[in-house]
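Below is a structure I'd like to ask you about.
With one protein chain removed, the remaining protein chains of the complex are shown where they sit.
Showing chain A:
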Amino acid sequence: MAAAITARAHGLSVLVLDEQPSAGGQIFRNIESLEATRNSEFSKLGQEYEFGSSLVRRFKKCGADYFTDRSVWQIDNNLQIHHVSASASKSNSVISHCQAKRLLIAVGAMERPMPLPGWTIPGVMPCTAVDVLYKSSGLIPDGEVVLAGSGPLLLLIGCRLLDVGVHVSAFLDTSMNGALLKALPLLPNALRSHKYLTRGLSLLWKIRKAGIPFYSGIQNIEALGASKLEKVRIGKSGKFFDVTADLLLLHNGVVPNVQITRNLGCEHRWYDVQRYWEPIVDDWGNTSVDHVSIAGDCGRVAGAAISEVSGHLAALETVYQLGVISKVERDNLSQPHRIELARQKHVRPFLDKLFQPSKTWLVPENDKTLACRCEEVKVSEIRETVRMGIKDPDSLKSMTRCGMGYCQARMCGLTVSEIIAEEKKVSPEEIGYFRVRSPIRPITLGQLAEID
């Protein structure tokens, strides 16, 4: 949205394709309707959302052509962009394409999958799923909720659940032991964005004060139940106990959504602190592929405020590259954004280190855990196949079907690289990632037949 506003301010012709039904991205999902029809809930979401709502209003007025319900499923090397209605049906399976001079990818992030035994049982979800349900449809969990994981979003969502009166029966903290000590040297710099830290502490305080049983140093979590979740088995210091639960919400941080940048052939690098791949970009968001840049959390995950700034910067670069402004003008116009970026950035290295995902939750210790949910490939099968001599995720895929299902390895990709790397005692960087092929969203044969 920010990029579209800046690009339009310089007269570019802008097309925005988004697969959501309304503007706002993940954090400000459904914000217009929330503000209009559920105002009391909207005002409880906080100041950030007032800002989000003004951003959406400016975006809607900026003059960009804006299409909702459009999923990009393929981008050709000449920047021909193919998109399809996410809600395709017999009557409206419109498939279409357009030609761009420059492309800005801002597809955001997703939660890092947290594989554990039983995580495919109905009633186990990533914590942001309840955020989506709340913002888009006003749904709240009914019954006993267990929260498990580590990271600021889990605290935030936990607090929102308390606010709406949901019963949280346990908070299982899976943070890395000693993470605070490791992050401490980064604290002085982080204190320059102290607002963020104070807010984090107040969230933690609220959860503790609510009297929710809080367990730290958890080593095992297992979801149990047949057609729905019944209880969560928790392992701590060699002892196991069960908690009854209707919903288990997991969170192990957020990772960039790299399907499009990988499919386009952009170069990626391994970010070891947060253990994910990110596209390699310069200070303006330019990727290694000509005329393609990125903005927001699909690069280094940095939250909504930095995502917005990176959108303005990438747009200014685009305006410059298309010959509308000079380099000097670009640099001058970017000054306020650079200052804001510097202000917002202080806290990130500290947070990234503090919430560094711990090994226990990256490589499931329990061999019967499904790493690949779609094809139901267990951790043990991956280990055995690696011992048979395969070197990379793609050869694992051809041997076991791991990564071949509908989600196209979005759910197992990182786990697979971690397991192979652990078996071979190297970094996932050396192992690499699955090759991402198009269509990056499954499309039907009927839709393919429509292409002219």
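Quick notes
Rule of thumb we're sticking to: a contact is a pair of C-beta atoms (placed from the backbone, for glycine too) under 8 Å apart; a residue touches a chain by one contact, two chains touch by 3 or more; residues count from 1.
By our rule, contacts and distances are computed from a predicted model.
The chain not displayed here is annotated in its UniProt record as "(2Fe-2S)-binding protein", chosen from "Dihydroorotate dehydrogenase", "Electron transfer flavoprotein subunit beta", "Exporter of polyketide antibiotics" or "(2Fe-2S)-binding protein".
Checked against the hidden chain, the listed residues A:E376, A:E430 or A:E450 yield one contact partner: A:E376. Here one chain is not drawn; of A:P21, A:G46, A:G217 or A:G265, the residue touching it is A:P21. Across the entire complex, the residue among A:K101, A:K228 or A:R269 in touch with the chain not shown is A:K228.
In the full complex, chain A contacts the hidden chain through residues 19, 21, 26, 33, 37-38, 41, 71, 86-90, 110-111, 120-126, 128-129, 132-134, 136-143, 164, 226-228, 246-247, 257, 373-376, 405-407, 410-411, 442, 444.
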